[in-house]
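Take a look at chain A:
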Amino acid sequence: MIRWNNVSYVKNSRFLLQDISVEMPAGQLTVVLGPNGAGKSTFLRLCSKEMLPTSGMIELHGKDLQNWSTQDMALFRGVLSQSHPVAFPMDVAELVLMGRYPHKKRAALDHHDQHIVQEALAECSVKHLNDRSTQFLSGGELQRVQTARILAQIWEDHPQHPRILLLDEPTASLDPGYQHLCLLKAKKLAEQGVCVIAILHDLNLAARYADHIVFLKEGRLAGAGPMRDMMRESILRDVFSVEIHTVHDPRLEHPLIFTLGPQHQQLANEPKLRSL
Partner candidate 1 sequence: MNKLLMVTLGLISTLSSAKDARRLITIGGNVSETACALGYCENIVATDSSSLYPNSLTKLPQVGYARSLNAEGLIAQKADLVLATASAGPDSVIEKVKVTGIKFQAVDGGITVDAAKARITALGDILDKKAEAKNLLQDLDKDLQALQMRRMEIKTPLKVMFIYARGAKVLQVSGDHTAAASMIELAGGKNAFTGFNEYKGLTPEAAVAAAPDVILMTKDGIAGVGGLEAVWKLPGLAMTPAFQKKRLVVMEDLFLLGMGPRLGKAALQLMDELYLARK
Partner candidate 2 sequence: MKPSVRYTVTLLAGFVLALVLVVASIKMGAVSIPWENFSHLEPAQAMIIWDLRLPRAAMAFLVGGILALTGVCLQGLLRNPLASPSLLGMTSGAALFAAIIIIAQHSFLSFLHPAWAESMIAAGAFVGCLLTSLWLYGLARQSGQTNTALLLLAGVAITSLAGAGTGFITFIADDAQLRSITFWNMGSVGTATWSQVLCIAVFSLPAILILPWMGRSLNAMLLGEQEAQFLGFPVEKQKRLILVCVSLAVGASVAFTGVIGFVGLVVPHLLRLWLGADHQRLLPTSLIFGGCLLLASDIIARTVAAPLELPLGVVTASIGAPYFLYLLQRSARRMNP
């Protein structure tokens, strides 16, 4: 579980994040939403300890994040960043195997680790790329391979701490099929007890898979809570400055969200649109 207590982050005398207090529980998929420049990436970076807050405290499983060592966190915390070019070409299997490094400080990586690697590759539907070299992969394929690596890293439950998975726009370069697959897996992991936090742009994907939503706008918290409470027209309209229309289909457990145009647009003059 990650809890933010009045956390601010200042850079070049500007507040990128200001006074944020929010809790992201374990066993839930929390989606962070907000317009561009809201501070979502900064939020995730502070969660992963890539950066340190200027003021306030972030708690990881009850302990101050600053007191956690890099080695300890690597055993249960996986971070999927947006893009990572690989400096030298290597085999896909070798790349994913690196995800197991934190678990074997001095010992050699064994069959168990190899097994996990294969499972992780299968999970991300890239098992067929096992023997390929990274230099011949497309952007999307490389992204899925990196995802497999992160999964391999947190494959097994940690004896003391719930696992954490941080995803920075994991669906960015994926086609619709894989987008759903990716978030479905994230949801499954959450159900296993992992604290999953993902940044998404697509409001419908967020509505479909998230348990918990955190809205950020201009560096401030614009709302946080269960998905059903957060995905309302009034809140969405404020956060995104856009005209929203939600549709509730009785067969679905989540609303379908449509964006219609910039906020306060005169729609009456558009012949094809009915006013709301």
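The candidates were selected such that all candidates are chains of the complex that A comes from, given by their letters.
Convention: a contact is a pair of C-beta atoms (placed from the backbone, for glycine too) under 8 Å apart; a residue touches a chain by one contact, two chains touch by 3 or more; residues count from 1.
This structure is a prediction, so every number in the text was calculated from the model and none was measured.
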Counting any copy, say which of 1 or 2 touches chain A in this complex. 2
Sites on chain A touched by candidate 2 in the complex: 48, 50, 70-75, 77-79, 81, 84-91, 94-95, 98-99, 101-102, 153
